[in-house]
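Now for chain A:
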Amino acid sequence: MSRVRFLLAFAAALAALWVAPLVLPIGDYTHNIVGLTFMFMAAALAWNWLGGYVGQISFGHAAMFGVGGFVAARIMLSSGLPFSVAWLLGGLAAGLFGLLWGHPTLRLRGPYFSIATIGVGEATRLVATYWSDFTGGSSGLSLPLAGNPTKYQLYWYGLYLLGGAVLISYGLARSRIGLGLSAIKEDVEAAGDLGVNPTLYQDIVLFLSGTMVGVCGGFYASYQAFIDPQDMFSFDRSIGLILMAVIGGIGTVLGPVWGAIVFVIIQEFLLANYSELYLGLYGALLILIILFEPLGLTGLVRRLHRLAIPVRRAT
Partner candidate 1 sequence: MGEVVVLAVSAVLLAGFYAAMAYGLGLIYGVLRIVNLAHGGIIMASAYVTWQLFDRFAIDPFLAIPIVLVVFFAIGVGIYLGLVRFLPRGPAGAVQSLLLLFGVWLVIRNVAYLLFTGNEQVIHTGYATSSVRILGGSFSATRLAVFAVATVALFTLHLLLTRTYLGKAIRAVAQNPDSCTLAGINVERIYVFTFGLGTALAGLAGTLASTLFAFNPSFGASELLKSFVIIVLGGLGSIVGIALGALVLAFAEVFAVYAVPPYLTTAVGFVLLVVVLVLRPGGLFGQRVLR
Partner candidate 2 sequence: MLEVRDIDVFYGDAQALYGVGFTVAEGELVTLVGANGAGKTTILRAVAGIRPVARGDLLFEGEPLRRVPAHRRPGLGIALVPEGRELWPQLTVRENLELGAYDRAARARAAESFAHVYDLFPKLKDRAGQLAGSMSGGEQQMVAIGRALMSRPRLLMMDEPSLGLAPLVVGQMFAAVRRLHADGLTILLVEQNLARALKVADRGYVIETGTVSLTGTSEQLLADPAVRAAYLGV
């Protein structure tokens, strides 16, 4: 897709989603879920910058989600700054925190990096739960209900988050940085020979990814109005991001968006009907995708597209 076509499609989609709740008869519940899903999409996209573009699978993104959420919450609680500034500051703190552990560990490749991120994630969770002056410890933090956007309004803020994440995803993939990243993904040493500085590139991506996920954490804090470390920093939260990206198509520009949709639909649908099966369903889905379509939904669509082309030619 050319850049102009992409941007036009992007603007159209954004505009359509912007007015949708105002003209369509969407229930409050669906409205809120969609808003929250926008946030998950943005976070999954951000995970994908590191996990997909660079091929560094992080099992520790909950650490940045949590840091972003708690810094944002602390700022909202202690100062009169508007929530959007608090989100941004939380995001920046999360990005810096990401750099703090990421700079040394990004030298590790493949499973070594993944294992290191598990360590980072768990250590952060434990310290955060202990550090009650900052996180409220095991009792968590409650945000004031006044001054925070309502869940109704958060739909649009979620949409902006998503828009930003999509633009960055597209920009990263189509830019020179993107080329460098795929070179690093292929072969770090060769990338170094090509004049790509793997350390710098990976640091930049992790910072961006961490900042975006941190902002998402701030959004989540506003959405829930109550956050506690065990939930914010949980291993399952990191896993959720991975699942969304993998279901949608790891390394593709928009895959995580579709992945997040499927993730939420499964959760909402199964919640009402077969809640005792949802773990297994994710598991089975993961297994099927890895075995049969490593590019997830995106790969499936591409495959169908390839099948469809000859048909079109014949007619």
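These made the cut because all candidates are chains of the complex that A comes from, given by their letters.
Note that a contact is a pair of C-beta atoms (placed from the backbone, for glycine too) under 8 Å apart; a residue touches a chain by one contact, two chains touch by 3 or more; residues count from 1.
Just so we're clear, the structure is a prediction, and the values are computed from it rather than from any experiment.
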| item | value |
| --- | --- |
| For chain A, as assembled in this complex, the candidate in touch from 1 or 2 | 1 |
| Interface residues, chain A side, partner candidate 1 - complex | 55, 57, 101, 104-105, 107-112, 114-116, 118-120, 122-123, 126-127, 129-130, 235, 239, 242, 246, 276-287, 290-291, 294 |
